[in-house]
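With one protein chain held back, the other chains of the complex are shown just where they sit.
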Amino acid sequence: MLALLQVLLSGLVTGSLYGLLALGIVLIYRTTGVLNFAYGALAATVTSFLYVLLTGPRLPFWPALLLSLLFALLLGALVERGFARPLLAAPILTKAIATLALALVLQTVVQALWPQLTSPVHFPTPFEGHALHFGGLYLSLVDGLTLLTMVLLLIVLQLFLLRTRLGMAMRATADSLEAARLMGIPVGLIFLLVWMLASLLAAVAGILIAARQTVIDVQFMDPVLLLAFIGAVLGGLDRLEGAVLGGALVGLAENVLALLLAGHSLGALDLGNPGIREALIFAGFVLLLLLRPRGLFGGAALRRV
Amino acid sequence: MKRMDLPLKRGRLGQSAPRAALSLTASERPGGASGSTRLAWQRAAATLLGLLALVLLPLLFDLLFGDSADFQLHRVTLILILAIAALAQNLLTGYAAQPSLGNAAFFGVSAYLLAWLNSDLQQPYWLAILVALLACALLGLIVGGPALSVSGAHLAIATLGLVVLTGSLLTLWDTSAGRQSYELTALPEALGDDRVLYYLVLALTALIFFCAFHLLRSRVGRAWIALRDSEVAAAACGVALTRYKLLAFVVSAVLTGLAGVLYATWGTTATASMSSVDQTIAFLTMIVVGGAGSLSGSLLGALFVGLVPLLLGELPDPLMLGPLQLPIATLTTGIYGVLLLLALIFFPGGLSAVFSRGGRLAREEGGKP
Partner (left out) sequence: MSAEWQTAPQEARRRRPLLEVQGLTVRFGGLLAVADLDLRVEEGEILALVGPNGAGKTTVLNCISGFVRPAAGCIHFAGRDLLALGPERRAALGIGRTFQNGQLFASMTVLENLLIGRHTYLRAGLLQGLLPCGPAKSEDARARQRAHEILAWLELEPYADCVVAALPAGLQKLVGVARALAGEPRLLLLDEPAAGVSLREVAALAEQLRRWNAELGLTLLLIEHNMEVVQAVAQRVCVLNYGRKLAEGEPGRVLREPAVLEAYLGRDEEVNPLQEQEVSDHAAG
């Protein structure tokens, strides 16, 4: 029982990280129509920047973190202006491929600037080695911080989108670009802000994931990204709550499967193999999508003729 | 159900045709058909010349590369194989407008089936290929059926999930059999000769493109393009959407399967990375860079994806640009990415759109679905 609770808890932590990434993916997809496969690379770039600040000039953690988040905003703005804007009118597949190209470019830039990140390195944080205990449950400090950050971010984001003029303008743009434009919303500015916001979310998720696994390299976000995408699609790709829930679901499934499969084997095949887990998650995802073609939490599509 | 006939006999129309409702000024009238016929002839001539060049390529390579001619020819063969895969993706995505990213699954499965049947079960090579292709057709049907209810970005991610799933299953097969990759040990000896393989692949590619050209101008091809341009109108014209989408999935799966077995033959091995996200990216890149909804686009895309990394690999390392010293080896992927981005930004309709003056608009679902 305790083991199950423990697994659910860590599943929740993993899930909230996927959810955070899925949130950014949906945010960008809804407003600009870009399936952003460079999202992981964005997160990895900012995380690498933080790593360099921490190990090169040996800045204290918190100022370095602040600088990194500022860098994330700048990076988001740069990517929007230099990359997303010229492709705004392109077909959706072209945009998706372009983000893949962007990911290649970002990774190469990181590798060229900081060659040490080509191979796995230790990512130092002040939280490493600390843990919280609730009864018999164990929660590492990073995991606790992850949950806390997630809750705070969601509350702030919700208030921002629902209560502020800017947030409402963003939602309007996501709902209908044409209508927003007609209402006099500066759509170009909104695109810029959405990319900056999404980049910030990616940075937070990337840094938390790095702190959690304590070892990073330039590609450490790649395996995570696809799972985040699954979360986003399960959430319906059209609403932010759905993205968070979808991400959480994937995280929970991953951890529960790990618990169930560990130590079992089928013939010569070790079922605890992460490959099996991955295969099962993807199989489940494809099946779920067949049952609910627009995602678990997606709205129904109205076909207009 | 019998129907009335349109009384459109020439004579009668000649007497009674009144003025058109929407009369046009002379300036709006198009130039006439002679221009398009000339373009068609030019295109046919260019195709024949290109084919001739490819047939003579081995001789040219002998002159250029001497001893390494076979090695260079081997590399060109890969581009031709990629072109088949690009065509498969293009038929499905560029013509029938199904944003499926699942083709890499068939690519890997057919290669593994060939390896298993040919190397392990000692079945004849051609029979193994036939079985692999039939399996791909079946798998295409199985994937395509459910895919009809999933659309747009959802379909893209779901089929991508399928590729990853297939990749991990193939990896599991490898690990449980205790091998790194599946070696093809019983290939026909003739195919070990780079020239024979080149001419075989060239013949197949040419035949497939020739057939695709005619297919796209036939009832089936038109129906695919129709459902890309407007699904409702296609249905209102009597196009059975389900049937034609499924057909596109099956044809695409079989062609990808063919590319898969050729690829495995080319490399004498099948690896699980044939069904991976990277492979999917390569397929998609080919049609997006080359031109979605364009046959020549499939060729140009394969050329880009197959040739650019090769050319980048030929750059001296480190490259001296004046005072700059560039570590090319670490930069190749990035440079490839930049070239890809530039191609997408400056040729949003694909490279083929640059060559076809006033050609068809290669349009897909733009913006958000």
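In this document, chain identifiers A and B correspond to the written order of the chains, with residue numbering beginning at 1 in each.
In this text, contacts are C-beta pairs under 8 Å (C-beta built on N, C-alpha and C of every residue); 3 or more make two chains touch, one makes a residue touch a chain.
Computed from a predicted model, the values in this text were never measured in an experiment.
Q: Which of B:Leu78, B:Leu187 or B:Ala223 touches the chain that is not shown?
A: The missing chain is touched by B:Ala223.
Q: Which listed residue (B:Ile142, B:Ala177, B:Ala236 or B:Ala329) would be found touching the missing chain in the intact complex?
A: Of these options, the touching residue for the absent chain is B:Ala236.
Q: Taking the full complex into account, what residues of chain B touch the chain not shown?
A: For chain B, the residues touching the absent chain are 1-8, 10, 13, 16-24, 28-30, 32-33, 36, 210-211, 214-215, 218-223, 225-226, 228-230, 232-241, 247, 251, 293, 360-363.
Criterion: only the chains that are shown with their structure count from here on.
Q: Distance between chain A and chain B based on Cα centroids, please, to the nearest Å.
A: Spacing between the chain centres: roughly 32 Å.
Q: Which chain A residues qualify as touching chain B in the complex?
A: Touch residues, chain A against chain B: 29-30, 33, 35, 83, 86-87, 89-94, 96-98, 100-105, 107-109, 111-112, 115, 118, 177, 226, 229-230, 232-233, 237, 267-269, 273, 275-276, 278-279, 282-283, 285-286, 289-290, 293-295, 298, 301, 305.
Q: Going by the contact rule set out above, which residues of chain B touch chain A in the complex?
A: Where chain B meets chain A, its residues are 93, 99, 146, 149-154, 156-158, 160-162, 164-165, 168-169, 171-172, 175-176, 232, 277, 281, 284-285, 287-289, 292, 327, 330-331, 333-338, 340-341, 344-345, 348, 363-369.
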